Structure formats: structure tokens, C-alpha cells
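The complex is shown incomplete by one protein chain, all other protein chains being positioned as in the whole.
Labels A, B and C are assigned to the chains in the order they are written; within every chain, residues are numbered from 1.
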Amino acid sequence: MELMQVDTFLWTTLGAFLTLCTFSFLYKDNPFYKFAEHAVVGVSAGYFAIILWHTGLQPKLFNQLRDGDWFFLWLNASGAHYIIPAILGIMMWTRFSQKLSWVSRWPIAMYMGIAAGLAVPQEMKARVIEQMYSAMYNTLGWGSFFGTGFYDSTSGLSQIIIFIGTLSALFYFFFSKEHTGFFKGVSRFGLWILMIGFGASFGYTVMGRISLFVQRIQFLGDWTRVVWDDRAGALYMLFWVLTFGIFAVMAIYEIVSFARRKQATS
Amino acid sequence: MKRQIPLMFVFVLGFLMIIQFFIPHEKSEDLASFLLDWIVIIGIFALALGLWSLVRVSWDKVKHRKPNWQYSVITLVGLFIMIFFGFDYFRNFFSAEGLDNYMYVSFYTSIVIPVQATMFSLLAFFIASAAYRAFRARTVLATLLLLSALIIMLRFNPYLGPIGPFCERTSVWLLNVPNLAAKRAIIIGVGLGMVATAFKVILGIERAYLGKD
Amino acid sequence: MNIFDRMMTLDRRWVFLFLALVCVITYVWEFKIDISTSKEVENIYNFIENLEEGDYIFLSVDYDPNALAELHPMTYAIAEQAFRKKLKIVFMTNSNLGPGMVNQALRDIEDSLKLDREYNGVYYEGRDIVNGIDYAFLGYKPYPALVIQSLGLDFRVNFPTDYYNVPLDSLPILKDVKNFDQIECVINMAAGNVAEMWITYGQGRYHVPLALGITGVMGADFYPYLGSGQIFGLMAGLLGAAQYEKLADNYGRARDGMRIQLFAHIVIILFILMANVGFFLSKRQARK
Partner (left out) sequence: MKNKVFLILCALLVGAFMSVSGQDEGTGPPGSPSPPAPASDVTAHVEIEGNQRVALVHWRLPDENGVSEYVIMRALTPEGPFEERGRVTAGVDRFRDILEMPTDSAIVADTMNTVDVVAPAPPTGVVVADRGNDHGHAINVSWDLSADDGTGMDNVIIYGIYRARGEPDIFLLQGEAFKGDSTYADIGSKEEHLKNYMPDHVDYYYKVRAKTNQYQPGQRDYFYKVRAVAADTTLFSDSETSIMDGTVFSDSEIAGPVQSYGQWFNTDRLSVLFLVAGFLIVTIFFIQKAKGGADLFVRRLAGIEAVDEAIGRATEMGKPILYVLGLGTAADIATIASYTILGRVAKKIAEYQTGLIVPCYDPIVMTVAQETVKTAYMDAGRPDAYHQDIVYFVTNQQFAYVAAVNGVMMRERPATNLYMGKFYAESLILAETGVVAGSIQISGTDEISQIPFFVVACDYTLIGEELYAASAYLGREPLLLGSLKAQDYAKAGVIILTVAGFLAMIFGWEGFRDFFHVTN
């Protein structure tokens, strides 16, 4: 086998072990999963904090005020106006105090205002208007009304189905109108369209999800190959690891909990 | 005072951003990017609150020996280890050397990445169990859901003879016609709902997030 | 609790177990599977199969390692088939990591072409392919939309020299090739919107026959172009690649991947059917 650094081997093994721990959740919640879960929560939180500090606060704030002097309160810095968000940020920290915590509403309010104001025209353009535009299908582009068969999604028929379907699905979303009579029929059809669409995208996603699992199998396979070089041996090992490894984890867990219960009763 | 001023901020900044959208001029662009930096910076400061909350909850468990307190120790250790190495052994805080600190990187690549990838891959199983449990031809709607999903899942099955190509073609049609219609309707509706909600915030009708005096 | 109810209310962990076992077994045990091929893939295969020796095809390899798993098998299968039929191939890439992909593919294919092989019952001598005689690799230039249009005018507008810095005029293969007019078809393996550019500028503007190989997620968006005849063939994702490998009788990585997919899908479908059978039968019983 190609010689491998010991530390690399250990890190990979840790990864493989945690992978199996996480898979054990499929059987039931157990100490192995709890371990993996809590470890990843802590580590990822720390990782994220560091990333934000180095790639967020550094360029966005510190570098703006870098050329300022603290005894001028950085007002002489080139990006002095970045004092404002800094102050707002510190206002957030007033939540640590009971009396002052109302101050933190100011930055929150500004945050909300900016977010909401940003969304109004953006979403109106990106979602409503652009979809309207593409719903007004260029009927001159119809090859023929029936196209090359029922499965031809460019035929005029299909385009009309899309159009009707869109409208009736929109009808389903009316809130201030009781679904009765004609309205009921239309919105019912709309609901059918929605359901067919949901089924379609559900079925279409399965493939991608399976390949995610296959990638994990490959990861474990590579790990076994670290130990046993020849492919056959590796795959044999892999088979072991996956099936019996998981069973072993579960068995151990059952025994432990059984022992616990014994202790409790006695 | 404690609510009026914040509501005023929301109103003013909200309409400022709306108007900005229609002004391509450089000045308005700069203003917008500055305001967006506010969001980022406020968010970073808020992270301190988040970490504090995480630490407090975990520490609480440990102190009062709540069930599973041992694991909270692991959380805390992981958190502080990462911060320790992320600042390159607390040596340099203001140069990004910590980001490629050996321990920092290894911990991420051999703890966070495997677990996250595995959690993600659990979807392969959950999608199967969900299908097994929920795809029952109880009602018309359920049947439609079931059928369109089945057709698409059969689209490349070689052991069906003539049905295979049929599923192949039908699945394409399903994805391009009903699916498209459904998506389009939902997108339009969601867009309107978003705008309505944003208006409610800007006009101060929704103010639960501002708390009480 | 009778058998039918049990069919409906099986513990999910059995589903998990079966799925896991099937995936692992099909991954470990490498048996060959059959794949039902679809019309749009057959079109591409037949098109290349019907070309004459010495005809030119143009392969645009517009993906990077992220999409390698899905699109590399297509490139391999098509290039192998074309070289076996002694066609001439012009490679080009619109992805800045593309040259790595092309060179890797070329290395592997050169090796496999040295062997005598038999595809679909036809026997092919092993041979060496030579850069500049059997194929040319133009290289990478940014701004795909511009590059594609300029190719329609003259390869030399954007590629005065090929990837290895040899002037195009001094390459025997390209001596009398000016632009798409001398090319039989363009096949574009794309991960991203480059495919749309090929349709709009390559096919739409210079009417060169165009076929696409794309990733699975893009699949649904591109089928309409088949109906409108803007592309004559389409391979979507691992499935499309596997179908092509089957047609070319050249068993490769794609069908290895599909083996797992196929049986995983079958397991899920069987569970769904089981649940529904149980559902109906128990309902009938209840009615009795």
C-alpha cells in the first residue's frame, strides 16, 4: 500500500468513525450519535465564529478604520462612516443587560427595515413579473397544436395546459373567497396540478439522494483501502464495516442499556 | 419612545431601499451597498449573543447535571478548541493565519465535513421511508402524487418492456408541463405574499418582533 | 393484526436495512446491468455511427471536476467510438478547468485505443492517435458566448494557436477547416448555461447540428429544445451517459453508477407497491 502519514490515517479514521456514528441514528438515538452530534455542534459553531471574524469583521470593519487613531475614536479614519454600524452592533450587546435591552431594538428595527425594503421591489420583479412574462407564452412559437405527440412539451396543447394549470393553481390560493361552484372546480383542478408537480419533483430527486449515500460508501471504501490495499480486500472489508459494523454498534448499545435497566431494577 | 423610534427607522429605511431600487445612479448604489454592510456587521456582532446562548445552555446542563450533560462538555470543548486554533494559538487575532492553522483545518475536515455529509446522505433512507409511508392511494390527490412519482422513478427501468419508453417520455412531459405550471403558480403567489409581508413590516402593522415596553 | 396490516405498517428500519444492503451489494458486486435507452440518446449514437471515415466532429468539453462523475463518461464513450471509426475530433473547452478534463480524457482514450477491441460485434484494430492528425485541442478562452460565435466565423479568430501553442495553420488536421461549415456536428458536454449559449449562438446562428450532454439537474430544462428541433440529441446526467455506454457497447463508469441507482429505485418502488397492496386488501377485508 502507498505509505500514508500516520496523522492523516488517524484523521481519516476519525472521519470514518463519526460517519458510522451518524448512520447509527437510523436505528435509534444512541450514545454514538449523541457524541457525533454534540461534537459537530461545538466544532462547527467555533469554526463559523472564526470564519466570520477573519472574513467578515476584518475587511468590513477593521480595515475601514485601520488608518484611524483610537484617541480620535477612529473619526479620522478613511472609512469613518463605518463607525455607525459598529455602534449599532454594540447596541445589540445591550441584550446582556436587563434594563438596557430595549436599546437593541434600534439595530433590529434598522435590520428589518433594510431587509423588508430590499425585498419589496426585488421579489416583485424576480418572482411576480418575470413569471408573468414567461407565462405570456409566445404562441407564434407553437410548432403545431398537437406537436409530435402528447409528450411533446412544446406543442400548443402543452402550452395551454401550462397556462390553464398556472391560473387554476393561482385560484387555489385565494383566501377571501369560499371555494364553491365554478370556483371550487377550478381550484380543485389547480390542486391536482400542484399534486402532480409535487409527485414529479419528489420522484426526480430520489436519484440525487441515492448518489449522496453512494458517496459515503465510497468514502468508507477509501478508508478501508488505506488499511487493505488491494481492491477486493478493501471491498470485502467495506462490506463488513457497513453491515456488521452498524449491527455491532446497535448490539453494544442494547447490551449497555439492558445492563443499565438491570442496575435500575436491582 | 421605546417603540416609536424603532418603527420610524423601519418605515424610513424601508422606503429608502424601495426607492433606491429604481435609481441606478452611482450615489444610490453606494448608499445601498453601505446599508447592506450594516446588515452584515450587525449580524457579526450578534454572533456573540448566539455563542453566549450556546455556552450558557450547555454550561447549564453541566452544572445541574441534567440528562446527557456529559455530551455538553464535548460541545464546549469543541467550541473553545476551534476558537483557540482559529486565532492561531491566540497568537495573532488580526491576520487570517488562523484560517489555515493545521489543527483548525483538520478538525473541520475530519469532524464537521464527514458528519454533515452523512446527515445529508441520510436523505437517501428518509426519502425511501417517506415514500413507503405516505404514497398510498387513499384519495384522488394522493393517487395523483403517487402515480406521477412512480412514473418518474420508473423512467430508466429496463425490465418493463414497452412501459419503459412510455415512462421515459411521460416523465419528461410531467416535469415540463404540470410541474412547470405548479412551480409558476407557487412562485407568483409567494412573490405577492412576500411583498405583502414586507409592506406589513414597513407600515408597522407587524411589530411583534419589537417586543413590549 | 393480519398480514395486510403488517404490509402497511412495517417498521421503517426494515426499509433502511434493505436499501443499505442493496446499495452496498450493488456497489461491491460488479455485475453488468441492462439499461433501457431513449430516443434522444440513440439519435446521437446513430448520427456518429453513420459518419464517414475522415469526417470531423467538434467536442466542446465545458465542465470542471464538479460535474466529472456525470459528464466524463459521455466524453469517453463518444471519443472512443469516434476514434474507432477513424473520425477526426476537434476538442475545445469553455470552462477554465476544462483543459485538465480534456487532457485526462485524451490520455486515457489514447491508452484504450492501443488495444484491439470489439464493439457491437465489429472488430477494431488497436492504433495510436496523434495530436494534429487525428485530433486537435483548441484550448480555453473566456466569454463562451463570444468564443462560440467567433468559432462560427473562423476558428482562428479566437484560437490563432491551439492549446499547445502551435499555429492552427500548421496543424494538418485543421489545414482546410475554417469554421463549422467543415464540421459534421457539435457535441457539447456542459455543466451550466454554456449549453444555452451553444443553442442560441452555435446552432441558432450558424445552424451546425448540435447535441448536448448535461448534468441530471439541468435535464428537465433542456428537453423542450428537442421538440423544437434545435438539438438533435440529448444525454442527461448519469442516466444519459449510461445509455450511451450501452449503445456504444462500451461498459464504463456510468453504468457502474446506474447499477446502484437502478436497484435502489426498484427497492423503493417495491416497498411502495407492497404498502398499496396491503392497503387495498385490508380495505376489501374490512368491507367484508
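Here, a residue touches a chain if its C-beta (ideal position, glycine included) is under 8 Å from a C-beta of that chain, and two chains touch if they have at least 3 such contacts.
Since the model is a prediction, treat every value here as computed from it, not as a measurement.
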Not-displayed chain touches, in the whole complex, chains A, B, C
Sole residue of B:M119, B:A137 or B:I163 that reaches the chain not shown, by the stated touch rule: B:M119
Spell out the interface residues on subunit B facing the chain that's missing from view. 18, 21-27, 29, 39, 42-43, 46-54, 56-57, 60, 67-68, 93-94, 112, 115-117, 119-120, 122-123, 126-127, 129-131, 133-135, 145, 183, 186-190, 192-201, 203, 205-206, 208-212
Residues of subunit A touching the missing chain are 22, 25, 28-29, 33-34, 36-37, 40-41, 44-45, 47-48, 62, 65-70, 74, 77, 90, 92-98, 100, 104-105, 108, 111-112, 114-116, 118-121, 123-125, 128-130, 132-133, 135-140, 163, 166-167, 170-171, 173-179, 194, 197-199, 201-202, 205
Tell me where the left-out chain touches subunit C, residue by residue. 12, 146, 149-150, 153-154, 156-157, 160-161, 165, 167, 169-170
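The working rule: only the chains that are shown with their structure count from here on.
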Draw the chains as dots and join the ones that touch; what shape do you get: line, ring, star, complete or other? complete
Which chain's C-alpha centroid is most distant from that of subunit C? B
Can you tell me which chain pair comes out on top for contact count? A-B
If you average the CA atoms of subunit A and of subunit B, how many Å lie between those two points? 5
Per-residue multi-chain contacts in subunit B, two or more chains: 124-125, 127, 131, 146, 150, 153, 169, 172, 175-176, 179
Multi-chain contacts only, two chains or more: what residues does subunit C have there? 16, 20, 23, 220, 223-224, 239, 261, 264-265, 268
Within their complex, subunit B touches subunit A through residues 2-3, 5-7, 9-18, 20-22, 34-52, 54, 68, 71-72, 74-83, 86-87, 93-94, 96, 98-99, 104, 106-125, 127, 131, 140-142, 144-153, 169-192, 194-195, 197-199, 201-202, 209-211, 213
Which stretch or stretches of subunit C touch subunit A in the complex? 13, 16, 20-21, 23-25, 27-28, 216-217, 220, 223-224, 227-228, 237-239, 257, 260-261, 264-265, 268
Within their complex, subunit A touches subunit C through residues 26-27, 141, 143, 147-148, 152-155, 204, 206-208, 210-211, 213-214, 217-218, 221, 235-236, 238-239, 242-243, 246
